[in-house]
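With one protein chain held back, the other chains of the complex are shown just where they sit.
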Amino acid sequence: MLSKLFTTGALIFVALSTPVIAADDKIVITGSSTVAPLITEIGKRFEEKNPGVRVDVQTGGSSRGINDARSGLADIGMASRALKKDESDLKAYTIARDGIGVVLNSANTVSTLTDQQIVDIYTGKISDWSAVGGTQGPITVVNKAEGRSTLELFLHFFKLKASDIKAHVVIGDNQQGIKTVAGNPNAIGYVSVGTAEFEAGQGTPIKLLGMGGVAASVENVRNGSFPLARPLNLVTSKEPTGMTKLFIDYTQSADTHDLVKEQFFVPNGP
Amino acid sequence: MSRTARDTCLLLGLSVAAIVASGILLLIILFLSTEAWPVFSQVGLLKFAFDEAWYPTEGAFDLKPMLVASFAMSMLSIMLAAPLGIASAVFCRFYAPPVFRRAYQWIIILLAGIPSVVLGLWGLTVIVPLILMLAPPGASLLAGSLVLALMIVPTVALTTQAALASIPQFYWVGAAALGLSREGTLLGVALPAIRSSIFAGIMLAMARALGETMAVLMVSGNVVQLPTSLFDPVRTLTANIALEMAYATGDHRSALFVSGLALTVLVFILAWVARRSGGQVVHA
Partner (left out) sequence: MPEPANLIDREIHPVRDRVLLGAVWAAAMLVAGAFVWLLADLLWHGAGRLDWSFLSTAPRNSGRAGGIWPIVVSTVLIVAVAIVVAAPLGLATAVLLSEFTRRGGATERAIGLSLDVLAGVPSIVFGLFGNAFFSVWLGLGFSILSGGLTLACMVLPILIRTAETGLRMVPDDWRLGAAALGLSRTTALHQILIPVATPVLLAGLMLGIGRAMAETAALVFTSGYVDRMPSSLFDSGRAISVHIYDLTMNVAGGDRSAYASALVLIALLVLVNGAAIWLSDRTLQRKIATR
């Protein structure tokens, strides 16, 4: 049995080591897990229109997208945020936008919060819903993990530092935030507006709050009146050429707007 | 080939395999160290132990709360899982009616293969809201330990079962000849005979608990703090890496590799202590 296992292992290894022919035209895209599902769908449509081309999408986070685009491991990087100052060597192409809105459990009687109240809740100055006109109950503050672009956006908008926030639950991805708020009547969190709108429509017990008097809706993110929004970007290290350029142009074209909407993001343009 | 030549060849082959197997750990440590080096060389080791808090984007790198959380959560989960796992194995071998035995065996095997994501999802939508009724915010040390315990019960159960199955026949015969009851055989003969195997299984399970990432991230709340009760949200070292790696750059990224190294050191210490005390159990 031992020798048999050894031989099988050896044989398979030999079989595996034979080289394979790469696809004629393969575009490798890595980065943000928020953007990846959208680019996968766009890639599939692009493959249909351009036979022989393969679009391989990998996730791993915005920083991975930036690094891989820079090092040449990927043809294109994905980032769910604008480029930072020390990333000005890269080129970014916005393919869609995503609004960030505050969500409460739908059992919560509070229906509006001022910016100051949100700041006070997140910094721990207000710790009970009765202080902002709700029924009594300890507030569960749901925050995003350090480095996440939604957190940075949120902090920047409310002029806070990461260390100012007193969180009770720290989450990673968007859906975890929605599930956490949906499962806790006293929770407050902030998530992608499009997905929250969709989930609320599906009967998930969450509700979106307006911000600065503007209702949190995909429509208001699209027309620019909603204050908290981020661009979803494709990133390249140099001016794209050939198939890569074709693909980036395609992602920015009106041909993909239906796919962008299917992922609950906001397409470019009017 | 002569007998001794064949044996020499075998030994050679086996040694190569063993070197490869233990070499993997060295490679991993090398990898972690290279990635962690930039922040080590710049801010030094002490910051990771004596900083006020963990705000890596603001240059504060305290790892203590997460070390404690990782340790506490794996200890709690193994305290739950070890008795459950051993009892499961004993149940299968001695107590279960034949119909149950097959079904129960399958439950254990399948439980071993449930993805941590699925357990995490179940924990997040079922266990966390239940704990929330006791004390907010629900996502807590307790939730993490419960989900982890369920995840590692099969490891303890399957290793114990395997060990029970390989107890030589004459032990049972001997016990029967002494007129021992089923329970007497179990407590007096069977379990003591295989305690080092059980211990090895528990070690494996505990290592798994320490290294588990996704489920823990989903249910334990991930607040960087020293827990004062079971209901406090905590962040483990693994959750820390998974949560922040995706968006970390520069020193922050490097610091996350330090938390990977810290975890490896923690596992090393536990494994070493366990081997020492485990060795004593065997000799006693």
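For reference, chains read A and B in written order, and residue numbers begin at 1 within each chain.
To be clear about the criterion, contacts are C-beta pairs under 8 Å (C-beta built on N, C-alpha and C of every residue); 3 or more make two chains touch, one makes a residue touch a chain.
Please read these numbers as outputs of a predicted model, since none were measured by experiment.
When the full complex is taken into account, the listed residue touching the unshown chain is B:Ile241, out of B:Val39, B:Leu142, B:Ile241 or B:Ala255. In the complete complex, the residue from B:Trp37, B:Phe50 or B:Tyr95 that touches the missing chain is B:Tyr95. Residue in contact with the omitted chain (choice from B:Met203, B:Val219, B:Val234 or B:Ala255): B:Met203.
Remark: the residues of chain A touching the chain excluded from display are 1-3, 5-6, 8-9, 12-13, 16, 20, 28, 33-34, 36-38, 40-41, 44, 56-60, 73, 172-176, 178, 192, 194-195, 198-199, 202, 262-264. Contact between chain B and the unshown chain involves residues 3-4, 6-7, 9-11, 13-18, 20-22, 24-28, 31-32, 35, 83-84, 87-88, 90-91, 94-96, 104, 106-119, 121-122, 125-126, 150, 153-155, 157-159, 161-163, 165-168, 171, 175, 178-184, 186-189, 192-194, 197, 200-201, 203-204, 206-208, 210-214, 237-238, 241-242, 245, 260, 263-264, 266-268, 270-272, 274-275, 279, 282.
Please note the rule applied: only the chains that are shown with their structure count from here on.
Centroid to centroid, with C-alpha atoms defining each point, chain A and chain B lie 32 Å apart. Across the complex, chain B meets chain A through its residues 13, 53-58, 60, 124-125, 128-129, 132, 136-139, 217-218, 221-224, 233, 235, 242-249, 252-253.
Residues of chain A touching chain B in their complex: 6, 32-33, 60-64, 66-67, 138, 140, 145-149, 161-163, 167-172, 176, 179-180, 183-184, 186-187.
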